[in-house]
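A short worksheet on the structure shown next.
With one protein chain held back, the other chains of the complex are shown just where they sit.
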Amino acid sequence: MSQHQEKARIIRFEQLSADNVRLTLEAPLIAAAAAPGHFVMIRAGNGQDPLLRRPFSLHQASSNGQIQIYFRIVGRGTDMLAHCRVGELLDVFGPLGRGYRIDRQAPACLVGGGLGIAPLLFLAKRICQSGRDHHRDLVILGGRSSGDVEPLVEDFRQFGRSLQCATDDGSFGRQGLVTDVLKAEQLEPGTVVYACGPEPMLARVHRICVDRGLSCQVSIESVMACGMGACLGCNVDAAGGGYLHVCIDGPVFNAEDLVWNS
Amino acid sequence: MSQHQEKARIIRFEQLSADNVRLTLEAPLIAAAAAPGHFVMIRAGNGQDPLLRRPFSLHQASSNGQIQIYFRIVGRGTDMLAHCRVGELLDVFGPLGRGYRIDRQAPACLVGGGLGIAPLLFLAKRICQSGRDHHRDLVILGGRSSGDVEPLVEDFRQFGRSLQCATDDGSFGRQGLVTDVLKAEQLEPGTVVYACGPEPMLARVHRICVDRGLSCQVSIESVMACGMGACLGCNVDAAGGGYLHVCIDGPVFNAEDLVWNS
Amino acid sequence: MEFLKERGPYPDLRVNIGSLVLQNPVMTASGTFGYAREFEPLVNLHRLGAVIVKGISLAPRQGNPPQRIVETACGMLNAIGLQNVGVERFISEKMPYLRGLDVPVIVNILGDTVEEYRQLTERLVGVDGIAAIEVNISCPNVKKGGVAFGADPKMARAVTEAVKTAADVPVMVKLSPNVSDITILARAVEDGGADSVSLINTLIGMAIDLRRRKPVLANVIGGLSGPAIKPVALRMVYQVAGSVSIPVIGIGGIDSAEDALEFILAGASAVQIGTANFINPRVSEEVVEGIAAYVREHDLQSIRELIGALEA
Partner (left out) sequence: MEFLKERGPYPDLRVNIGSLVLQNPVMTASGTFGYAREFEPLVNLHRLGAVIVKGISLAPRQGNPPQRIVETACGMLNAIGLQNVGVERFISEKMPYLRGLDVPVIVNILGDTVEEYRQLTERLVGVDGIAAIEVNISCPNVKKGGVAFGADPKMARAVTEAVKTAADVPVMVKLSPNVSDITILARAVEDGGADSVSLINTLIGMAIDLRRRKPVLANVIGGLSGPAIKPVALRMVYQVAGSVSIPVIGIGGIDSAEDALEFILAGASAVQIGTANFINPRVSEEVVEGIAAYVREHDLQSIRELIGALEA
């Protein structure tokens, strides 16, 4: 995979909810090399504090040279990014990591919780572009409340999938967890589940897939310094013992290769 | 002197030249306590880098609760301040230091070089308010080029002083140094010279005043951590041996109390 | 759907530093709070756990020539050179104000020889209003060719014993972080009779002015303080708290209640706030409030429950 460090101009700024922001950036080299599940490392500010880059999944990458990230303001770095203005340049490098392995034959079920929805839009698009019949595919999106889900629904609809939504407070879709929806769905045998979200959610998704004999790919997070296999800081426990590194072995893993605390 | 720490709202932002910015802030407690030559300590950004506050002279303080600072972008702190927007809050504390001792009887000559012009506007205003006859007073302003001087001329004119300007490149006023202008002026005996500017300029002003037997007050700079006499970091050599501290003994000194390298 | 808890009675923040009881664990670090009066317009001084004044020597000291301070990444270097008014003027000019405050005053002392530390302590005996003495042993021992007392366990112990023998108030010894194993130093001063240890003093650092090709500081080297050093300070406090049985006071880069609570979890009975006073003069009071809020929100009986409560 080819990687690039680009000064990416911000061409669109969308405040999708009080905490959630979507940035559209001009990064032609990265956009051309990207696949769903890949991530980029972005520098927040020009100073030395915060020191490290912040990792973000590619929310979209299009053939016109644009990429999108979709993030929640949780700390200083994301707060600084949320204060950027259209026209400013961000130092971005990527695409990084191993993305989702799209099974072009199998029915797809995309499950996104909270900001885990981020990489799924790009994935939905690529799956859609693969050209086969998609009527059996399903997208399940969930979040704390309406603001985490509703603003993205239109974007997912354009790929023509059947869409189910759930929120913790019932303010959009049904009340409950995405995993409640997943449990209630009769997925066809052979369906591949592609998930992203907080760890407890992924653990439940994994459990459900194991129970039903479905294969499951998850995109996970870890603290990262380099994002490219150089610092060895991003390890997680591997199911077979030893460690995997999220930035080069992932961030998308087969769920069964990881250790789940549940 | 009473000091205050205020969250001051930015109510006006003026880019007076490519490098020079003037901010108007709502800081009623500081404004009420301020006198010409006092300074404030301002925090640039909310992060830990840059760590220390930056000192700025009070350019104006008015009875309506507003203060102004006028500064040049020279590094990270000033660059961050130059990126603030109207409506944002700045953490400011002051007023600090010993200001100019205005001699209400003597004719006044104000000499400002570059950003040294900053404190002189407030001083000019106060001298003007002192009510006596000012026809013998004089203001001499200088800078690298027009942008350092021209934008401020109107403000000084409203105090009705006789005004002379000089720029290094001759793009505004006469070509040359403020000290050339000062030398050329026949000041009345007993005139008090109030100066602020870069060290070499102040050294020359001091020399001229010594030669003519005029008393001279200068506002000087030093690196500062606390601005209030707590860190002891801002010392300068005293004429009588030992040290003076710019933040509490100054920033305005009688020129003869300092050591001049010239 | 939490419901708002009523703001309960003011929580118990008292801590014991040996025989000294502080109303809360927040002190201001020596050299960063002047003689307290400087902060009077901005801080409710009586809200603090204690105030520690600028280091005092037997004779007045002018300190180093300028430039004395320089900003570094998330920190600053200082080479003030221990400028102070000397013990006589301290007693006559500074103590009257300090003893009028409703807050314990801790006097930080320094010397060039063990004998100087002893004489200083003797001079402070009987002076009204001194709650404790903090001994700065990061100073060079002139008799031993300038090696810092704080770098040699024997010298550190000797200074401690000299001060402890002479003093009529509790003695806190302030450790230097510029050592291979700070627990050895901590045990040495404990053996010397220290009632508590405070750490860390500054790390020795340097800055260079590339344009002039000279050190920025006239003194060439200086002491590094501020958020940059917090990880080192936290590690040393954790190590020392595990090695001595006297109370430990944590210092280094603290600028919020969260920082202070981390040091307390690591084993500090109290903390000192230094450089942060320059950036936010109100910080010490805000840290007290923040700790109180934490204790209330977590339904603790007392802040003392948290001391050393780190699960490791």
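Going in written order, the chains are labelled A, B and C, and every chain counts its residues from 1.
In the analysis below, a contact is a pair of C-beta atoms (placed from the backbone, for glycine too) under 8 Å apart; a residue touches a chain by one contact, two chains touch by 3 or more.
Bear in mind the structure is a predicted one, so any value in this text is a computation, not a measurement.
The missing chain, though absent from the display, is touched by one residue of C:Val21, C:Ala59 or C:Ile221; that residue is C:Ile221. Per the touch definition above, the residue from A:Leu16, A:Leu89, A:Cys128 or A:Cys226 contacting the chain not shown is A:Cys226. The missing chain lies against subunit B, touching residues 48-49.
The missing chain lies against subunit A, touching residues 2-5, 43, 48-53, 91, 93, 222-237, 242-243. The missing chain lies against subunit C, touching residues 72-75, 77, 151, 178-181, 203-208, 210, 212-215, 220-221, 224, 226-232, 234-235, 238, 253, 258, 261-262, 265-266, 309-312.
One rule holds for everything that comes next: only the chains that are shown with their structure count from here on.
Viewed as a network of touching protein chains, the structure reduces to a complete graph with every chain in contact with every other. Subunit A and subunit B, compared by their mean Cα positions, are separated by 54 Å.
Between the CA-based centres of subunit B and subunit C the separation comes to 36 Å, rounded to the whole angstrom.
For subunit A, residues that reach two or more other chains under the stated contact definition are 48-49. Within subunit C, the positions touching two or more other chains are listed as 73-74.
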